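Sending over a structure as structure tokens; questions will come in a sec.
The complex appears here without one of its protein chains, the remainder shown in place.
This part shows chain A:
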Amino acid sequence: MNLEVHNWGLNVCNVEIDAITASSVFLIGDNDEMILSSFFDTPPEAFTVGAIVPLAP
């Protein structure tokens, strides 16, 4: 596939963001290749009652 792109101008007046987290990207500009991976784990087992952290997965 052939793709032709014409960038006639890039002007940003104002951007407001709270947070960019866990392998995320905020980009004003150009990019050829972007690969993002994120593992996030907060299972019900993450809640333990008492001062013991589980030792086995």
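As a convention for this text, a residue touches a chain if its C-beta (ideal position, glycine included) is under 8 Å from a C-beta of that chain, and two chains touch if they have at least 3 such contacts; residues count from 1.
In this section, contacts and distances are computed from a predicted model.
J.: Considering the UniProt annotation of the chain absent from this complex, which name among "Multicomponent Na+:H+ antiporter subunit D", "Putative transcriptional regulator", "Energy-coupling factor transporter transmembrane protein EcfT" or "Spore germination protein GerPE" applies?
T.: When "Multicomponent Na+:H+ antiporter subunit D", "Putative transcriptional regulator", "Energy-coupling factor transporter transmembrane protein EcfT" or "Spore germination protein GerPE" are compared with UniProt, the left-out chain turns out to be "Spore germination protein GerPE".
J.: Touching the absent chain: which residues on chain A qualify?
T.: 1-42, 46-53, 55-57
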